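Heads up, the thing below is written out as structure tokens.
A protein chain is absent from this complex, but the other protein chains hold their places.
Chain IDs A and B follow the sequence of writing; residue 1 opens each chain.
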Amino acid sequence: MKRSLGVCYYPEHWPRPMWEQDAADMVATGISWVRIGEFAWSRIEPVPGQYDFDWLDDAIAVLSDAGLKVILGTPTCTPPVWMTERFPDMFARDAQGHVRGFGSRRHYCFSHSGYREAAAEICRILGDRYGRDPRIHAWQIDNEYGCHDTILSWSDTAHEAFQTWLANRYGTIDALNTAWGNVFWSMEYSSFEQIGLPNLMVTQPNPSHELAFRRFSSDQVVRWHEAQVAALRPRTDAPLVHNYMGRVLDFDHFEVGSSIDIASWDSYPIGFLSDRLEGTPEHKARYLRQGDPDMQAFHHDLYRAVGNDNRWWVMEQQPGPVNWAPYNPAPLPGMVRLWSWEAFAHGAEVVSYFRWRQAPFAQEQMHAGLRRPDNAPAPGQHEAETVACELAEMPDTDIAQAPVALVFDYPSEWAWSTLPQGADFSYFRLVLDTYRALRRQGLSVDILPSDTTSLAGYALVLIPGMASVPAPLMAAIKGQTVLLGPRTNAVTDELCIPQPMGPAIPGFDVTATRVESLPPGIRRPVAPGGAVLRWVETLEGSANVSLADATGAPMLMSDGQTHYLGAWPDDALWSEIVTRLAGEAGIEVTPLPEGLRLRDTQHHRFAFNYGPEPVVFNGETIPAAGVVWWPRQTTERA
Amino acid sequence: MKRSLGVCYYPEHWPRPMWEQDAADMVATGISWVRIGEFAWSRIEPVPGQYDFDWLDDAIAVLSDAGLKVILGTPTCTPPVWMTERFPDMFARDAQGHVRGFGSRRHYCFSHSGYREAAAEICRILGDRYGRDPRIHAWQIDNEYGCHDTILSWSDTAHEAFQTWLANRYGTIDALNTAWGNVFWSMEYSSFEQIGLPNLMVTQPNPSHELAFRRFSSDQVVRWHEAQVAALRPRTDAPLVHNYMGRVLDFDHFEVGSSIDIASWDSYPIGFLSDRLEGTPEHKARYLRQGDPDMQAFHHDLYRAVGNDNRWWVMEQQPGPVNWAPYNPAPLPGMVRLWSWEAFAHGAEVVSYFRWRQAPFAQEQMHAGLRRPDNAPAPGQHEAETVACELAEMPDTDIAQAPVALVFDYPSEWAWSTLPQGADFSYFRLVLDTYRALRRQGLSVDILPSDTTSLAGYALVLIPGMASVPAPLMAAIKGQTVLLGPRTNAVTDELCIPQPMGPAIPGFDVTATRVESLPPGIRRPVAPGGAVLRWVETLEGSANVSLADATGAPMLMSDGQTHYLGAWPDDALWSEIVTRLAGEAGIEVTPLPEGLRLRDTQHHRFAFNYGPEPVVFNGETIPAAGVVWWPRQTTERA
Partner (left out) sequence: MKRSLGVCYYPEHWPRPMWEQDAADMVATGISWVRIGEFAWSRIEPVPGQYDFDWLDDAIAVLSDAGLKVILGTPTCTPPVWMTERFPDMFARDAQGHVRGFGSRRHYCFSHSGYREAAAEICRILGDRYGRDPRIHAWQIDNEYGCHDTILSWSDTAHEAFQTWLANRYGTIDALNTAWGNVFWSMEYSSFEQIGLPNLMVTQPNPSHELAFRRFSSDQVVRWHEAQVAALRPRTDAPLVHNYMGRVLDFDHFEVGSSIDIASWDSYPIGFLSDRLEGTPEHKARYLRQGDPDMQAFHHDLYRAVGNDNRWWVMEQQPGPVNWAPYNPAPLPGMVRLWSWEAFAHGAEVVSYFRWRQAPFAQEQMHAGLRRPDNAPAPGQHEAETVACELAEMPDTDIAQAPVALVFDYPSEWAWSTLPQGADFSYFRLVLDTYRALRRQGLSVDILPSDTTSLAGYALVLIPGMASVPAPLMAAIKGQTVLLGPRTNAVTDELCIPQPMGPAIPGFDVTATRVESLPPGIRRPVAPGGAVLRWVETLEGSANVSLADATGAPMLMSDGQTHYLGAWPDDALWSEIVTRLAGEAGIEVTPLPEGLRLRDTQHHRFAFNYGPEPVVFNGETIPAAGVVWWPRQTTERA
């Protein structure tokens, strides 16, 4: 498949006379795609019911005439102020009950049916006008669901919808009381109308109550999203896209993704490192201008799984300093190229930079573009040009099935954030730590959803922290080399402790009879090296003890190809575990220098140096921010 | 007196067929008491006015038939949802005005007279049915007043009640204005109806205003509590109990205790260390799986004083990992036994474990019980069995009056949290530090309330940080070896600076003319060793300077047996002071190895090793988590 570059562009932000030159400059940079329109509702419909398509027609014409393929966004994440006057109750509310009003973006509650219908209506209108327009090569629906913590809403609208959702899920109030264990603390209800949202309580809500609200909230996103899909599908043959944001976990991306064609996401490596990743100060200082070495790859692999037929893009690629993280350094020279190539190596069809030119006004005025606000080229533009040239010379980066599969499951994130048991227990972090451990050994990874029913072709499968493993997946691990745990299959679907207690893996005698969470700084050594920290389970059963702590307590138990890990390993112990499992699975590992990462496509092995200094690998010196690749046959696994 | 074990049990949580076996298993474990009912209102009265006693009758019969003595709880800390529909304004509000609604527990405002009467009514109904039932050996009223910060409520109901309380206390608005010094900042009122709750202000409220609200809030608890006592007393001869929670300080436990028979408390040593104790990271790491060496003993001694005739219990003893602290490690093997024996050595009649079996659902599903959720014995059960056997062999652990008395006073906590003057000045911490200093020298301690009128029999008395010393107590120190300060008698009953300035000890010429609070890390050395930190007073007067800092400023001043301490000592200085005072008082001290603690009963000396490694003491090696005891004569003080 041919990979290509794109860019996000806002013609409404710039004087009309600039458009032609902008389009020409994009093409000269090597850009093929341009995303427009997703924040432009106040220009498309400045007065309710009065549409102004002239400027948009004009912009599409200019861009298309220059040779660019247009992605048109539905503008529903920024309803105009008049919409909020029509629906004064359309706003979400935060957990303290404060309204989240007009003045920025994403100011709507997913449960508001009036606004949902208005959003579908603008999609129908746009679809009627542009759906069969051959210049529109893709549609983006809304933008970044969940950005700014917008999935959970404690509005009256959400409250009412939640009660209906509960009635649908449980049928009778007795069923709900039983499912949630409401006999505890006399929390029993006699009607669904009595059930509140799980906020503003004296102490924590019933975890089953909170998990239900998390599920409901995700479902509301899916329902919202599908209203737009339903409006556009009959009106266009172009692919539909939703553009996700990194480490947004409050809704099920797989479910949203099931109704569209392409998953895209927004890759801001430096912003993420500062804003939404755990890590030691040393780690954050080392990767300050490069981003975390695994965060992007993880999301690339995740959205490859979210996209139908593995179709995925980077819709917004950081091109320079951003504005929204606590601290915003500039990328190390070379990183814009590295990030772009890394995305392609993981299978991205398009890498689209955000944005063409830095806006000189409003909230994101300090967010770099490929161009400076004065229209001079910014450093990112030169790197994009390099990527475009290199792409032209390397037509084939087709993906290959990875040797290793890692299961990722949104409801597990909701379960463990509801019932963490330790203040810093994060499902996402656990999965990312697992992913890191694989990558430090040079392995390429496929991420799979929890409704996977076949693991064919994978030499090694990892299922860390999955709250409840569905029966088909549990069946599919039979005959596989698989690592489950910690905390995998520890609770029921209603977030209760099952009988028998987990992990309840058929044919494997191990039970986690007790769990401990450990504060930062507490480590329990495990031979032959490394330690466990943060989370430790007491494992009982007749399976073999593969690793034990200094007191002899089992940390890893095994029965043939099945392994259960009852703790959170540190890096050294993870390396030991991955090396051991890979050996069993017959996969060759390649322990990598700090900061170097590999990715294998069908025909190439890529290496990416995230470190701030050169590394020698495979006989080559790879500079800081360097990318190299070799034909696959020379490095293929034995 | 015979000491015995108990357990908390929730028959409503378990299938009826399990009850008999559960009861038999409890008895086999050596348990004599079982607490039930305190969260079961929705099962006792599922519909308003319709009572279902069948299950409760049944449970009482099963438990009693097995030989267990039943403690029946009034279920008023978990009003059913229908109660909140009857009284929509019964909820407390937090200081920002947000309602603290239904969905967990303790969702009521102590000032709500409608709910108070409803709570009394359920007591009358339970009392009518079970008050003379010989199988009910004790009653628990409500549970854990103040848990989840529930004493202070900023509801309209509380506001109105506060105004009435103020009118009762002050009589006229002029008297209130004068008492509070409302001329300051033109805060003068012309009627009680103008006075708000001390929240939502521009800056801090008048301390007298805030202290009045703290007093009022405590009084509302007492009034609430006494409504239940009044309902039950005429209906039963069984002792009445309230079950307190550790380090809950917002109401006066002595006042609540005055109307009941037995004080009980909830001892969660590991949870407390993580959740509600100051301490260095090293201290918290060292005692991670044991709990703080003094926290439990302090509360034991406190509730011995709260209980009438020194009658007190541990109603909930941690049996394994809990669910509610930020981090929840498991107890070191042996600690459940140690904690139990420590309670008995301090005079507990009953130590009752929370809970029999870990619930597999709802908020506390990760809270260990003596049994696992799958009904297998958890480690705590085996330790409980050991304690039961050991108890049977040692019939006498009668308490003895301690050589040292320490005065503890709830209003002082309210005073200094209202007017801390230093961000980390905590009255509780000051008293606990004093207590620790005594215990590190091997001393047993009695805690006394501030209305103590005689100190007979005590060789040494300590009154740290008591905001206003009542005249009878001040009179009682005459002829005693006594240490007052820091900050003792520093303010009037209305939290103003008295004339003359404190400490105003009759016959003792010392005045604290100025105070300083010092930030963390600042220490002022005091010869012969140690330092003061956090709080330093400028002492003037003709009394002798017993300890001075490096500049010669007096830190401890003395006149005969009376000593005033004008600073917060570090551990080393505390040891110096305690050793010196004990010497003067003719008490032998026993400097202890780190983590070891002693407790003397009438006939025994107990030693408890809280440390994670063995210690040698008195010629014996005491293992980690070890408990040993010797007949008293061999160790009695000279």
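Here is the rule we use: a residue touches a chain if its C-beta (ideal position, glycine included) is under 8 Å from a C-beta of that chain, and two chains touch if they have at least 3 such contacts.
A quick note: this is a predicted structure, and the numbers were derived from the prediction, not measured.
Considering the full assembly, B:V515 is the residue among B:V515, B:A585 or B:V628 that touches the omitted chain. Only one residue in the set B:T280, B:Q499, B:S542 or B:Q633 touches the chain that does not appear here, and it is B:Q499. Of the listed positions A:Y9, A:W41 or A:F110, the one in contact with the omitted chain in the full complex is A:W41. By the touch rule set out above, chain A reaches the unshown chain at residues 12-13, 39-43, 46-47, 75, 78-82, 85, 92, 96, 98-107, 147-148, 150, 274, 281, 284-285, 288, 320-321, 323, 326-330, 358-366, 368, 372-374, 376, 378-379. Looking at chain B, the residues touching the absent chain are 96-97, 180-190, 194, 196, 198, 200-209, 419, 421-423, 494, 496-501, 513-519, 521-522, 538.
Criterion: only the chains that are shown with their structure count from here on.
Rounded to whole angstrom units, the spacing between the C-alpha centres of chain A and chain B is 47.
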